[in-house]
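Starting off with a structure, shown below.
Shown here: the complex without one of its protein chains, the others still in place.
After this line comes chain A, so read on.
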Amino acid sequence: MPAPKTQEPILSPYYQLNGPSQQIKVKYQHPILPMLLAKGKHIEYIKSLDTKTEDLTYYLTEHLRLNGTYWGLTALCLLDAKDTFNKSDIVKFVMSCHNKDGGFGSFPGHDSHLLSTLSALQILLIYDSLESIPCVDKLVQFIECLQLPNGAFQGDRFGEIDTRFVYTAVQSLAILGRLSMKVVQGAVEFISKCKNFDGGYGSVPGAESHSAQVFTCVGTLAILNRLDLVDSELTGWWLSERQLPEGGLNGRAGKLPDVCYSWWVLSSLDIIGKLKWIDFAKLESFILESQDLQNGGISDRPDNMVDVFHTLFGIAGLSLMGYEGLVAVDPVYCLPCDVSAKIRKWPYTE
């Protein structure tokens, strides 16, 4: 009979795969051996996305291509496989989406929108390529002009208002280091009005709380250094109630779980210092069970079709929970921490 080994806990298959880490910190014990993150498969999946040019879906999703590129690239960064994409190809593609009005569309020829503009800036920041933007002033102006008198932002000139656009505008300006008192005050004022009695936030004042809107609101307040406005006990409670017995998180009371809320809920909890208010082991299993182990990628729920959006937010959720071997993600910016560290923090001192 072989002699028992050292006191190393045996519950870590990551340890067996990846060797000793700096600090063995055991967080929870699984009754059975847990499923593992199929990193290699996911990298292959993300890589394959741009080769499906014979599929109709490839063209039907062009209006999301820049967002999709950000989702894929960030997922690769978190998987420590940033070089899977060719930097100059990607930067070239991003700049081909730049429009005369200063903003970015999601695909060459598509109209500028705040959503695609943020994705463009996040990609350029990851690649240290912000200097590719020919006229930053014009871009800043494009964003600032979308702010309304009540502090809200519309997504483009057609007037849709949503706290998502406040977040995208504020993070975009933060990446450019161009936040201003006027933008900040208006944004904070508008976000404050979107807070509900249950501690959650809605898309506009008077709208029902929704986990993704909580992220955009709490994230905006974090960027603007105004987390004092969040009732973290109440908001933390509402967010923790998003976890369902099967382990996954939902977006609102009485709805089904979905892997993307692993990001919206968990990042918000992390921002307000309540990350551990849900059960990590159960959420981890839910995300891992939603993997496609054959072709890679992660879906909204186990056994559904995968996509790059859920692949990123599943991996990012795992990263927040400290899943071994993943690069740390910043809960405020949804960027790798070493990338978000490059962003100049508000309030600006000089």
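Assume contacts are C-beta pairs under 8 Å (C-beta built on N, C-alpha and C of every residue); 3 or more make two chains touch, one makes a residue touch a chain; residues count from 1.
As a working rule, contacts and distances are computed from a predicted model.
The complex includes a chain that is not drawn, and of the options "Geranylgeranyl transferase type-2 subunit alpha", "Superoxide dismutase [Fe]", "YmL10" or "tRNA (guanine-N(7)-)-methyltransferase" the UniProt name matching it is "Geranylgeranyl transferase type-2 subunit alpha". Screening A:G236, A:G314 or A:P331 for touch with the missing chain picks out A:G236. Among A:D128, A:E160, A:E189 or A:D338, the one in contact with the hidden chain is A:E160. If you put the hidden chain back, the residue from A:D83, A:D228 or A:D303 that touches it is A:D303.
Checked against the full complex, the one of A:G105, A:G219 or A:P336 touching the unshown chain is A:G105.
Across the interface with the omitted chain, chain A contributes residues 9, 23, 25-29, 54-56, 59-60, 62-64, 105, 109-111, 113, 156, 158-160, 196-198, 203-204, 206-210, 236-237, 240-241, 243, 245, 252-255, 258, 274, 276-279, 282, 292, 294-295, 299-301, 303-307, 309-310.
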